[in-house]
Structure formats: structure tokens, C-alpha cells
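Left out: one protein chain. Kept in place: all the others.
In this document, chain identifiers A and B correspond to the written order of the chains, with residue numbering beginning at 1 in each.
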Amino acid sequence: MKFRAVMIDTGPMREFSNIVTTISKLSKECVLRLSTDQIYFIVSDDNSGPTPPILWCEIPQSMFFSEYQLIGVDDEHKDIYLGFISANLARPLVTLKSAKTLKMKLTKKQCPCLTLEIEMPSSTSPQTRHVTHDIPAIVVPRKIWSDFQEPQVPKPDISIELPPLKQLRTSIDRMRTMASDVVIRASAEGRLTLQIKTDMAKVSTRYKGLRVDTFEGPIEHSDSETESQINEDLSRVCVCRVDAKKLSMFLSADQISHNRIICSIVHKRLVILCLQTDENVKLQCFITGIVY
Amino acid sequence: MESGKTLCSLLKAIQFQECAVFCAMPEGLKLTVEEGKCVQASAYIPADNFTEYHVRDEVDVMFKISIAVLAECLNIFGSGEESSLKMYYRCEGSPLLLVLQPQSVHNVMTDCEISTQTADSLLDLRDEDAEEVAKLILKAPAFLGLLVDLERSCDVLELNLSPEHPNVSIVTYGMQDRSCIDVPKSSDMVQSFSCEEPITLKYQLHHIRLIMKALALSTKVVLRFSSNGLLLLQLKLEKEDQKQMFSEFYIVPLLDD
């Protein structure tokens, strides 16, 4: 196994740092999968054993690295899967924002490590300084690679563009102090509502005029949980109740300079948030619906 | 109301208890919280802060509400955003309705229903027989500056007022040490000082510290001392639109043992 990669452009280095920081906010541990064309960050649910990933991030290597060398265990297993404590990866990478170059390589120094060699400019002279971080990693054995495959999800009933994440997150964070879960509803007419309901208060934040990418209605509403709003055709509305904290965590991804964020809903079952950047980075987050 | 932002900060400044008594009078809104039987704090928003304000004359509009929930709802678009606010309340038992709309974004709005309860009676700390023995008007930021530097671990704050120099003296006792702040009435931070006889009063520092958040929002503070030691602090908050809001704290003194 061998891996070596070099980054020399400040833009991608900053972006890479933002991505890893965001991932570290979403999870304690993550898996980095290195393959010939893409690198992936994969997060499984912290508590619940082998389940499909809850976060899937793919990064085309050619957009980020000027040099990229990868040799797997053998011809059939060309990829390398490494497990990390997310924060261990994120904290050294924060310094990339002012770095000149980054070299990444797989090393063995008493334990397997991803070694980062960062060349930093000196503030006091034209010299550069070399900072080396050895980040301990776990080499994921081949037999459990299958736990980290891209999740197969049912076809969403609706895909709708989200308003600016920062705005959305502010509102969700206020709601989060009052209730543990929030109901997301999206209509084919481009309306998005976030709602909480407790003994103390009922709060709804409504957006309108959002772009709808796809709609696969009509939606069947079998129970009375969904309250209809005036002049609204319920069969064109999708609903899903999710954990407010998880939703808020994903929304902290606003650090990554994205060009669009799509929210897809499988009625009452799943919310998929997908962020795409100009460099073709795709970050997807899967939040399972809460059913009462 | 054009912006609920200031109202929200004012509520947060007195949010040291879960619930507040919400009282709508023809003159304005008043929210009151109490800490034990020792401190009573109110936020008062005169009616002229609202672009529209209607209260029925014949009934007292008074109910208990979670001040935390109210503050969170007012802040739903974040503290950086000015949001217009509409507030409705029908009758006893019905929820307080809020509609908020940010000024900078037009495709979003939030509506809230906050449940209300029948109000408990509030303490009346004022004693009609006790006359005012001293009155002090200070610049709020400078007064806050003094309070911030007081040692947190002290329990008691001693206040000495006297017509003689140094007029105002704030004393705190630490583990082994004693600290003392003297403010003469000639100081820039003192806008008015009246005191006929020297007096010494003690308060729990913890109680005095409760006013700090409100002080941070205010421009001016009036301290009134009654002959029974009760301290009334009236804080004035001036908004950009020249309108004023107020907060008021009654603090019961510590009696010598």
C-alpha cells in the first residue's frame, strides 16, 4: 500500500480544510477512502453498528491535487480505506488556510499514520517552515469495506432547493432550544416549512418561492398528522420529521463555498441534504425520519 | 413593531427566571420576573415603540408566559437580523401569537403560538411609608464598568452614601482583602446626586449583578434608596429611532445581624 499526494494551490487547500472541518463537526470518526479518481469521506452513525453511512462526501482528486499516487494492496483492491478521529484530521488542516504546500502520505511510525507535511510561510523572513503532523489512522480491513458503500436510497418524492444555509441554521438553532425534533414539509409549489410543536409553543418558519427540481407526487397522507394550510393541495406536500440537532449539524456546512444545496425528501422516511461545489465536490447527508 | 430586536435583548437581560408576568396596559407593555422574594425586575416598553398598539380598556391583559420561549421566538432569524413583529392576544387562556418577518429577506416568515397561563400575583416591595433618602443618576456604561471589576467571590456589597467627599463608596470584602471604590459627585459618571444624611446599606452582590445585562443595554441609570433600604434602579435604554424602553429592578437590602 502506498499513497502520496501534493496540493499547491491555496484555493483548493482552503476548500479541503473547510470540508474536513465540516465533517469533524458532524462526526467523531470518519473513514477516508482513497481511490484512483476520487477521495471519499464517509461517516457512519456513531452509535448503531454497521448501518449505511449517514454522510457521504466525494472529492474529485484531480481538482485538488497536483500530484496523486495510489497503490492498493493488490490489483483487485486498488483502494485504501483509512479510519480517523475526525478532529485529529481537521485540526492540523486548519493551518492550511495560510500554507504554501501540503504533502500527504501514508506512513508507518509505530502505528499507521497519515503524515501531513505543511510548508508554512514565515511572517518574519522569506524562509519557509516545515510542519509535520503524524495523524494516527486505522487501516480498514477489506472484509468490512462493504459497510462503507454509497447508501442505496429510495427515489425521493421531492427535491427542492434550500434557502441560504446560515439563515436556515439560525432558525433551526432557535427551534432546537425549544424542541428535539422538527418537521420539514416541502410542497411542489416551492414552499418549505420548518415546524416545531411543544406544550409551550408552536413555531413555524415558512419559506416560499424556492425552486423545485423534481416532484414525484401525488403524496398519500394516511393520517391526520399533516395539518393542511389554506389553499393547499395536500397531495402535493411531502413531510418528514427529523432530529433537530442532526439537521442543525449538517447546516453548519455553510462554511464550504457551495453553489447549490438540494433537500430531497422521501415522504415520512428520509431527508437527504446534498451540497455541491464548483469543484464538483458532493457532500450528502442522510437523516432518517422519526416516526411516531 | 418595526423591529423586535431591542425588545428581545431587553427580555434576555431580565431572563433570570423561566416565567414572566406579561402585562399589557394602555401606556405600554410590562414584563416582570422575580428572584426569590428579594429582586423584582421588569422590562417596560411604552406604547409609542409600536407602530400600532391596541389594548382593551375594560380588562386587565395579564398572563404568565415563558420568557425563554418568548425570547427565542423573537430571535428566530438571529440577532443580526431586524425583523418586523406583530403580536396578538385574544383572551385569558388563549396563546400569544407572534408573526415575524425579516427586513432583508422577503420569502420567509415565522409564526409562533406561545401558550399562556393565569398570572400569579406579584410582590409589592414598595412601602408607601418609606421615604426616599438618596437618589443618584449615573451613566450606565461607567457604572457597569465598576460592577464588572468587582470580585465575584464576594457575597456582600456595601454602599456608603454621604453628602461629604467621596460621596459614594462601594466596598466589597474578599477572603482576606478589602476593596473600595470611591466615586465623588463631581465625577463625570455622576449626573445627579442627592443625599442629606450619610447612609450605609448592604446588598447581596449576586442580586446587584443581576442588573448587569440590562445595564449593558442602557445609557442612564437612576438609583433610588428608601429609608427602609429598598433599592430601586431605573434603567433607560435609548433606541436608534429615539424611542425609549426601560427596565426596573427592586432589590431588598441585607439587614445587619
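Criterion: a contact is a pair of C-beta atoms (placed from the backbone, for glycine too) under 8 Å apart; a residue touches a chain by one contact, two chains touch by 3 or more.
By definition in this document, contacts and distances are computed from a predicted model.
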Listed names "RBR-type E3 ubiquitin transferase", "Cell cycle checkpoint control protein", "Ras-related protein RABA2a" or "Cytoplasmic tRNA 2-thiolation protein 1", with the criterion being the UniProt name of the chain not displayed: "Cell cycle checkpoint control protein"
Of B:36, B:80 or B:174, the one touching the omitted chain in the full complex: B:174
Hidden-chain contact residue, picked from the options B:80, B:145 or B:198: B:145
Of B:84, B:101, B:187 or B:234, the one touching the omitted chain in the full complex: B:187
Contact set of subunit B toward the excluded chain (per top definition): 142, 145-146, 148-149, 151, 166, 174-184, 186-189
Touching residues on subunit A - with respect to the absent chain: 85, 88, 91-92, 95, 107, 109-111, 113, 115, 120, 122-125, 127, 129-136, 138
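Quick note on the criterion: only the chains that are shown with their structure count from here on.
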Approximate Å spacing (C-alpha centroids) for the pair subunit A, subunit B: 44
Residues of subunit A defined as touching subunit B within the complex: 163, 167, 170-171, 174-175, 177-178, 199-210
Complex contact set, residues of subunit B against subunit A: 66, 68-69, 72-73, 75-78, 81, 95, 105, 107-115
